[in-house]
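I'd like to ask you about the structure that follows.
Missing here: one protein chain of the complex. Every other protein chain is in place.
Note that the chains are named A, B, C, D and E in the order they appear, and that numbering of residues resets to 1 at the start of each chain.
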Amino acid sequence: MQLLPLQYEPILRAALAEDIGAGDITTLSTVPDDAEARAVMIAKQDGVLAGIAVGCRTFTLLDPHVFWEPHADDGEQVRPGQALATLTGPARSLLTAERVALNILQRMSGTATLTRRFVEAIHGTRARIVDTRKTTPGLRTLEKYAVRVGGGHNHRIGLYDAVLIKDNHLAVGGGVLAAVRKARAVAPHTMRVEVECKTLAQVDEAIESGADIILLDNMDLETLAESVRRISGRALTEASGGVRLETVRAIAETGVDLISVGALTHSAPALDLSLDFSV
Amino acid sequence: MQLLPLQYEPILRAALAEDIGAGDITTLSTVPDDAEARAVMIAKQDGVLAGIAVGCRTFTLLDPHVFWEPHADDGEQVRPGQALATLTGPARSLLTAERVALNILQRMSGTATLTRRFVEAIHGTRARIVDTRKTTPGLRTLEKYAVRVGGGHNHRIGLYDAVLIKDNHLAVGGGVLAAVRKARAVAPHTMRVEVECKTLAQVDEAIESGADIILLDNMDLETLAESVRRISGRALTEASGGVRLETVRAIAETGVDLISVGALTHSAPALDLSLDFSV
Amino acid sequence: MQLLPLQYEPILRAALAEDIGAGDITTLSTVPDDAEARAVMIAKQDGVLAGIAVGCRTFTLLDPHVFWEPHADDGEQVRPGQALATLTGPARSLLTAERVALNILQRMSGTATLTRRFVEAIHGTRARIVDTRKTTPGLRTLEKYAVRVGGGHNHRIGLYDAVLIKDNHLAVGGGVLAAVRKARAVAPHTMRVEVECKTLAQVDEAIESGADIILLDNMDLETLAESVRRISGRALTEASGGVRLETVRAIAETGVDLISVGALTHSAPALDLSLDFSV
Amino acid sequence: MQLLPLQYEPILRAALAEDIGAGDITTLSTVPDDAEARAVMIAKQDGVLAGIAVGCRTFTLLDPHVFWEPHADDGEQVRPGQALATLTGPARSLLTAERVALNILQRMSGTATLTRRFVEAIHGTRARIVDTRKTTPGLRTLEKYAVRVGGGHNHRIGLYDAVLIKDNHLAVGGGVLAAVRKARAVAPHTMRVEVECKTLAQVDEAIESGADIILLDNMDLETLAESVRRISGRALTEASGGVRLETVRAIAETGVDLISVGALTHSAPALDLSLDFSV
Amino acid sequence: MQLLPLQYEPILRAALAEDIGAGDITTLSTVPDDAEARAVMIAKQDGVLAGIAVGCRTFTLLDPHVFWEPHADDGEQVRPGQALATLTGPARSLLTAERVALNILQRMSGTATLTRRFVEAIHGTRARIVDTRKTTPGLRTLEKYAVRVGGGHNHRIGLYDAVLIKDNHLAVGGGVLAAVRKARAVAPHTMRVEVECKTLAQVDEAIESGADIILLDNMDLETLAESVRRISGRALTEASGGVRLETVRAIAETGVDLISVGALTHSAPALDLSLDFSV
Partner (left out) sequence: MQLLPLQYEPILRAALAEDIGAGDITTLSTVPDDAEARAVMIAKQDGVLAGIAVGCRTFTLLDPHVFWEPHADDGEQVRPGQALATLTGPARSLLTAERVALNILQRMSGTATLTRRFVEAIHGTRARIVDTRKTTPGLRTLEKYAVRVGGGHNHRIGLYDAVLIKDNHLAVGGGVLAAVRKARAVAPHTMRVEVECKTLAQVDEAIESGADIILLDNMDLETLAESVRRISGRALTEASGGVRLETVRAIAETGVDLISVGALTHSAPALDLSLDFSV
């Protein structure tokens, strides 16, 4: 599901302004105005590429005289030393946009890479890896794209596009049955209603409420499996809570439909990339 | 060095809009309009707190009827279960702002926490841990603040506030001597001039050029130590390149003045936090 | 489902700037700086009020010295001559903000009023009146709120929060079965999948595809009724296409679950309101 | 008087973002990335076209690979079934921009259509149909353009470009004579001064004050005619207040110069348009 | 004609961000967080104060804990050493906002001061000093206010609020008669039509055209006087072109109604102000 320039160009423009400010004094003072250069974007680690068009667009937004040719596609597994794209054009522009382009690309690729590892860890099970709303302020659309590129699926985008009744809503707003009924009455017919459960008693109540999706939060494997059994297809099941690469397969094998992993967007290390210049 | 509302409120406003969109349908449908609540922000991991005022301001930006009381200060080492702040006010507002507040606070605290670990690793040496421009697009001012909170120092903020001549500038713009001279002629008198060296020959040239700071990039420990010896105080020395917690102390012991660590801002895992409600 | 200041204040601010520009020269030249006034907002037509807090907030955004007291709530049926709110404060501020406040309030109330008429027309049937994406650019969140105030329900908010496969998608992307399957594979698990049908043959295919919602577009009453019969609860049914007040009840009586009406937001006449001043 | 891209492109950009948000999931999941399509914009009602360049620009703003050819001009009377423009390009882009383009074009055309009906109703008299400030927040420039396209004229654009002393100013600021004198002393010499009168006594005072334009508000036809007689060319005369298609000709025949109609912009029904695709 | 916060607060906010960026490192490092201070804004030159509320608002926008008390009003003639306002509050906030506050206040006061000098130079004649569109990008509303504070009047605000047919329009669009007629047909009835003349022949044509205002551009005194004679009240007369303090009285004495002076806004030197601190 591709990204649109409308979605990422304002982010790039703001990031360039943030970095360049009153001017790239180093480049302007040391590099001649008419110097042309060629630069190759290189992967320095194993990982999954995400955002190649976004990263390269950084350069052409700064200067339409830059041209770029991609050598890899989003979703591709890349290896250290692999060329990802070649950029040619005014040397000053390549140097000035370099850091912003890499910052965005290595973050998106970091999320795609971590997602891919989770997806591979549950290979052969029926579960989907999904993201959360634990994203970086301002970058949600890009990070949710990176999750898809890594083979994951998106959970809801924000507070506005699905109902997810969590423990704090129940603490304030009443029990599972009442909450699901109230949400169903108000929510658009296009949305599903999901409710969080921490105990088997809540799971029973959630089944009775007719919730579309049941979030099984922080349960041990046994309780998880029992929950899936009790629900037995009457609702989608989602496991969440401190899911790690070491634990995700066992969770998937309980038969849940979805496993949500906050770390995909809040703690993925950046993928190491660099830009190598020649004149 | 405190943050100003002017610096973070626009980020919070945009993040709230990004998450809330057309409305928090779950909260609006399940929680009564007049319900009041009390919520405590809790640390769930060991770490260094950064951004407590920013995180709590999220709630009051959404709704001025929320009040907050901090129980910990930025820079404080926090333990699992420790209460960081108490929020009271309309339950809906607490629920709607929760995720954005945590997203920003756990990211800033993540950076402060990782910074503190690097700073402690070199305790007793003369080196400073400094950050880089490898920050999240849109969040640079906040992340650089978090580095300071963790005990690190800031390197330049952007391309505009210091000269840093890197290998790519030299590749396009000529040798160290010429580049430093050109930069010095153009740059404001308030800025220092830094130049990147990868070899001892470049270090000698950098010394001769009168550079204020010499960046020693990706050198082994021996070359690093020899560089520091040759420079012997005529310029500040900065080590950079793949610095890790396991390697940073040895690097510091070569006698460099500064060690720059990109991971502080591009790969710090979020600090786990939660919000616990009572009615 | 209340609106948040975060959602309407930027709209009000922009509208005030659009109207005031370099200054309200009439008020500034004819009304003394220290004059205080009292103004009552009055309904001049029968209708449903929507946006009273939004309309009155216009005045206090311009000048925090204005105070307002509402006399009617959103959703209330109002009569000609009925007082809706009283505003007191600096006369200049009341005069300068008047038009913008009325412009937004009479538009929102116009949509709520038309919605109420459709809702009443189908009273006693099982159908819901829902809106469409045929909203005014920039005002969608406010208009969708006004539909809810009038007793209608919201359809999806935008292109991002539900799948709705229309004839043009099918024209380009293939048949109903394939399209639903592709959408299901990609869409978040929180979203339902809706597909538009114009013929009974398409309805049969839609049932087979397992679509969650079937949009029955521009069908005559007989075909509509037959479609509902064939679907018989396996999917939600939505009627659309040139629905008018005169025809909506017969449509509802075919047993459809939802009736979408574009006119609610694209052609609702404004509700006539005025502001009466006394000194 | 043509519109400039500077005036409408920010509106289109915001409207596209409002509708697309995190992505057009239906199109992205059901239509192949490389599908090309051809779509024809069609009128489905009689009316006056306004904003064809604005509507079509929506597509090319989203995707510069879309090309468009207009078949009708702004101001043209169109008939049901008439082709207004042909768009060719990537099928996904045509589908994603469709609704926003139609939303804006059908609103502008709705205003032009209603204006034309008022203009035709007074054909042969000396009066001009003019608009008011009762416009949609954020769309004033576009709606005032649509009024001109329909054959109407613009009244002042906002509070800043003309003096219009209304009853509420007089209620707070004193009588007609004093108010006109104060306005004249302050207003730029380029602006005319208009004053609202509800009675013949006020009309006499307005004549004496030397006002450039006299607004005759909510008068019956006889009083209107008498007012025009008394003024006899010493000021422009404007009739206002609940003007309808059924009453406008009689008003015009009293000899007034201007008739202002709020409904042109606050209650014009949208002109029905559609986009027909072929592959 | 007072300014509204809506008109100047966005300018102040942007100016503070422009100056503060990532932080006021000097203040943050040298001044304790809890230091309170008292600062007095002082005039260091003779001049006319304009923008005192704007200047002082800068401090409270940065920090609502600052309080200010004005000692002089806009339009007041101030003398060197005169206290204009006292500010009290957190020392850091006073220091950080100081420069932006002074920058805006000394510019506005500079324009008011120069305007006053022109106004005084023509004292006793019937002419008005008016400004032009030669203003600073982004600050037009503030500068036009400062002209009024200095005793001048505003010409049109922009291209949208009056017709002014200049030589370049005539060069491209035809003669005076045709141009005035075309403008009259299109322009709102609230606007006056002004036309620029460089020769007596053009003046005769302008009179015949029925233009409301005749701009007499770059004429010598004799031609100016002859033009005023020929027009003899049938239109307002405006003199323009390189008007200086030394020449303005003679121009006024030709009997023109208006004298426009671009220098008021494009070349007024700033009024020297300072901020004196005590602890």
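Odds and ends about this structure:
Criterion: a residue touches a chain if its C-beta (ideal position, glycine included) is under 8 Å from a C-beta of that chain, and two chains touch if they have at least 3 such contacts.
Since the structure is predicted, the reported quantities are computational estimates derived from the model, not experimental observations.
Although one chain is omitted from the display, it touches the following shown chains in the full assembly: A, B, D, E. Which of B:Arg57, B:Arg156 or B:His266 touches the hidden chain is settled by the complete complex: it is B:Arg156. The chain omitted from view is touched by exactly one of E:Leu61, E:Leu84 or E:Met191, namely E:Met191.
Here one chain is not drawn; of D:Arg140, D:Lys166, D:Lys182 or D:His266, the residue touching it is D:Arg140. Only one of B:Arg13, B:Arg192, B:Arg230 or B:Arg249 touches the absent chain when the whole complex is considered: B:Arg192.
Although one chain is not displayed, its contacts with subunit B can still be listed: residues 1, 128, 130, 153-157, 160-162, 164, 186, 188-192, 194, 213, 236, 238, 257-258.
Where subunit D meets the missing chain, the touching residues are 1-4, 6-7, 140-141, 144-145, 157. The missing chain lies against subunit A, touching residues 13, 16-17, 20-23, 25, 28-29, 33, 62, 96.
The rule is short, and it goes like this: only the chains that are shown with their structure count from here on.
Taking each chain's centre as the average of its CA atoms, subunit C and subunit E sit 44 Å apart. Each of the following residues of subunit D touches two or more other chains: 20-23, 25, 28-29, 96, 157, 160-162, 164, 186, 191.
Pairwise chain contacts present here: A-B, A-C, A-D, B-C, B-E, C-D, C-E, D-E [touch as defined].
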